[in-house]
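Scroll down for the structure; my scribbles are underneath it.
What follows is an incomplete set of chains from the complex, kept in their original frame.
Order of writing sets the labels: A, B and C. Residues in every chain begin at 1.
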Amino acid sequence: MIEASNAVEMTGIKKSFGGLHVLRGVDFAVKQGTVHALMGENGAGKSTLLKILQGILTPTEGSITVFGRQMNSFSAATSRASGIGMIFQELSLIPSLTVAQNIFLAREPRKFGLLVDDRTAWDRSRVIMSELGMDVDPATPVQKLSTGQMQMVEIAKAISQDARILILDEPTSALTGVEVERLFSLLKRLSADGVAIVYVSHRMDEIFEIAEEVTILRDGRNVATAPLRHLEIQDVVEHMIGKRVGSFSWRPRSVDRTRSPALEVQSVSGPNKPINASFEVHSGEVLGIAGLLGSGRSELARVMFGIDAMTSGEIRVKGQAVRIRSPREAMEAGIALIPESRAREGLIAAHSIRTNLSLPRLGDLTRGPFLDGTKEAASATGLIQRLRIKATSSSVPVRTLSGGNQQKVVLGKWLAMNPEILILDEPTAGIDIGSKTEIVDLIRELADEGRAIIIISSELAELLAVSDRVLIMSDGSIAREVSREEISVAAGEPNVSADEGVQIAKAEHNLQVLIQEVRLNAPAY
Amino acid sequence: GPSTAADVAAALKEIEEHPASGPHGEKPVLASDLGLTTEEIAKIKSMNATAAIVMHYTASDWAKAQMAGQKAALDMLGIKIIAVTDAGYKAEQQVSDIETVMARKPNVMISVPAEQNGTAAAYKRAAASGIKIVFLDQTGAGMSPGTEYVSLVSSDNRGMGKAAALLMAQALNGKGNIGLIPHASDLFATVERVMGFKEAIKAYPDIKIVAEQGVGGPDFSGESERIASGMLTAHPELNGIWAVWDVPTEGVLAAARTSGRGPKDLVITTCDLGVNIAIDMAKNGYVKGTGSQRPYGAGYAEGILAGYALLGKSAPPYVVLPALAVTKQNLIAGWPLSNGTPPPQVVTDALK
Amino acid sequence: MLRRTDGSGTAATQQGPLAITRGGSIVSDWRQYVVYIGFALIFVIFAITLSDRGFLSANNLLNIARQTAIIAIMAMAMTFVLCAGEIDLSVGAIAGLASVTSGLALSRYGLAPAIAAGLCTGLLVGAVNGSLTAWIGIPSFLVTLGMMGFARGLGMWMSGTSPVPVIDDTFIAVFGSGNIGPVPILVLWVVILGALAHTALRKTPFGRKILATGGGETAARYSGIKTRTVKFQALLLTATAASVAGMLYAGRLHSGRFQLGEGDELSVIAAVVLGGTSLFGGAGTVIGSIVGALLIGVINNGLILLGLDFSQQLMARGVLIVLAVALGRSQRA
């Protein structure tokens, strides 16, 4: 077999922010026509390395060659011109512009050479998006989209550039199986056409499905580069974090459903979605919610947390009807929501980790009328350790953290509240495999302590690993409820010999099928 | 220069009786020489005429007294005021005020131009549409009396400056170092005051102007307070300060009070007669005198001239209100001459 | 100068229980129409109450248009600056300065040099504003506040505080005082510049870059937009528009003077914000800004025709501005 030539060669890349050495001499090469995975735990420097390649950051040292040509100046424009396209982990969309305007930002189709041709942009966006299986009017302002939809637009934006080197930094953290499949078939086609693809994800199954080679970063260096077919998940994980951790496990839990439920949702509708949703959650139970992109999972959570208005229905907490018209009221009723969009809903990017962590519970951190700085700092340090947030101190702005570490701050903010009822919307998006399994354990511990937990996740393996019961949403309605037993029974063979990983994978497949089924059976409006 | 009290009084009387001539050398006619007969008044009343008041600025004691005078005269003549505008000293605003007011087709327009050049074209358009214009203080540039406007009414600003200088010299016994705070703008009225002040103070060789810094606004009292504080800091030898009208003088007063100097060490004179400086004067404070206008009388004269215009009676092109030197001694008598009202109680109280 | 690095519509005003999720989005929705409804309502109210006072006369309507024109021209350019997430407080002072420079050049060297002098004033000042903001990184609020004082002082110093008479008939006709048929040239200026500005903001890559820079500076940079250059250009644009405004003032008032345009910065920004542009960048329309300027003009005109005292005019104007927005909003809900 002829060795494909390298599309990108980065050698001896060093990068530091102030005194913090993030990259300490990384060598990284990607061959044409391959999908190359870049792995590493949260804060390992993946995004930093890729932003250097994209010309957004300037390396402290090192050289970069693209298609054999040395890059001398670093700017987003030069990188674009040399055929590099990138999907950013933190997204590069302008909320006030429409989908089509975003997709073609800074390279709009022209009319008369001078004017932008929004019509053509609209048409071409439509094509790209239907290819991705996305059904959104390209004239919609991006700020009206859900997080997952924004991620799809970001993908469309990168793909439409016809890049010869395509960088995808966690493109799928809010996407469900169907969209991921679509993306993958597209990527496979592109790589067959000779496009070099760099793929970053913390979903291990995706890596093994799409990538041919992997480079692993650790402590600012590349510790391994190898074809993936020679590796097991556990090997990769060990390279990443220095130890072998189990992947998702599936331990049955027993839930006492005899007492009255902690939370009852009765025929609740929102302004748009959800539609007539009813369900209940018991203390000590973990309820999962599955569904396709835009099925209204997040909107259901928002209604329960008092952000979207509840247009009809009733919510009861411990048997008592409660009025929830604002997050404050929801919190007073013992409900907490870990929101889906960390940038917009979860964090104040310019503020420090500490102030972000204490925001929902300022009242608990006071002495007299004043904030108790010692108590606040101690609490922050505790959370940073507990969640293993990688940061130099608790006073750095969260915007300087890596994506996964930012997500951990969002988690920490709400875990410290110790709410009776905890709703988690995509809680582990962007979090590395090691921490993810720990967080799954943590959620189950919280349930064991008697809390009622609702978890929304697009990563079905995770959803199954943590939930006792799963609701499937479609077009804003709760279309189906399945218990874990049902899913595993549907898997056909009772689990005797298979290990937990295999079991989860099977169940995941079944759930996937169910979600599709529900969608197809949905009544036409 | 005149040094004894009697000499000063004589000089002030001279100023009052011989006001300076108009900006284009027009012969000054005293406002008190204007008059309408009973028949003329009746005739004007029967016309049901309307008037618009287009001011450069309405928010001062001076403007208030003047507008009171206008209203008194216009009411007496049965002329209805249908619009009042305030340009906030801005020429461009005044141009649009004039245009807007024209939509109501008033018979007369009484106006203080915020600025001469910028507004002239608009005034000419108003005149061409048949509106009779009576000006105060200055005219639109290049306009001719009789045809384009009825008459220009003005205070004898130069005389006011002179009066303030004489009062300053008297309080200083003809000797000392003084600072001036003029208006940092080329408004005809305020420029005249400075010229008058300097002209009169020249007669006193022992009085030296050691500092001069203009105040630009819009916060005239705050700014002149900073300027006066600065002058007192940079020139510890200062014995007197003159400011161009009463509002900046209030700032000078605040600076004087915090400077640690008493009213014996620092003399302030100014032009115009506002409540606050009257109170200070009454209380034997820093203000030793002012060369006041007679805004009420000016307003009244404008109203009468509006009557002239409606009748087609020939009006003198330049009508002047003489300067009025006011000190503590003649405060009670001088107030109504200036403002058309009895002195407010706070002032009479302060005199006790 | 922009703090907002992500898409969060944080600074936007929110209303209604739906506001949170939609963040900034709903704002730009309602804002886009408020000014039109508000304008229509205020206009109708005046048309009815002032029908006997000449409000609806052709002359008065043209007056309103004329009086509003210069503010409208600055407001168009200001739309770009605010959309880019910056601000320009120096427009009024630049207009004053340009009226002086072009006036002086006119009296000494003639028509073409006068126009050149006026435009160069704007370009130079704009380049300074833009460089200090974009390349040195000083917040545009401070840069243009400093420039406001500087330009005003310079104009005062150059003219020795006196007005500079403008007596060239062509200059006067072209800038501000002429008519073509019944239409004041000032109105033509607004229509032509307005069409250009509208097209530039809506339909050109430049406008797109402006909106992107203000809508999310980091994302714009990630997308390959040179956000500093964009900010530089925006500030260059306002200054140039302000210098045109200065020449229009000079033509309209037949004189150049450093005080011309004093306080205009606030009226201009008010017109733009009334027109639905966000002070925080990312969204706005040129037409809205023009209508915003007209709304202010109509209010000023109507209150004078009503014959109110100045103090009452001040109070009523304050109430009407707020009311126009409130009415405009409620009509849409």
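Assorted remarks:
Here is the rule we use: a residue touches a chain if its C-beta (ideal position, glycine included) is under 8 Å from a C-beta of that chain, and two chains touch if they have at least 3 such contacts.
Just so it is clear, the structure is predicted and the values come from calculations on it, not from any experiment.
Although each kind of chain is drawn only once, the file as a whole records copy numbers of A x1, B x1, C x2.
In this text, only the chains that are shown with their structure count from here on.
Chain-level centrality, scored on Cα centres against the all-protein Cα centre, points to C. Centre-to-centre separation of subunit A and subunit C, using mean CA positions: 43 Å. Subunit B and subunit C have CA centres that are 36 Å apart.
Taking each chain's centre as the mean of its C-alpha atoms, subunit A lies 74 Å from subunit B. Subunit C has no residue in contact with two or more other chains. Multi-chain contact residues of subunit B (touching two or more other chains) are absent. Residues of subunit C touching subunit B in their complex: 53-55, 57, 59-60, 63, 66-67, 70, 156, 161-163, 165, 177, 249, 252-255, 257, 259-263, 300-301, 304-305, 307-310, 313.
The touching residues of subunit C, counted against subunit A in their complex, run 3, 5-9, 17-18, 20-25, 28, 199, 203-205, 208-209, 211-212, 215-216, 218-226, 282-283.
Contact residues on subunit A toward subunit C in their complex (touch as defined above): 54, 56, 75-77, 80, 86, 88, 90-97, 101, 105-108, 110, 114-116, 118, 141-144, 150, 157, 271, 299, 302, 307-309, 325, 343-344, 349-350, 399.
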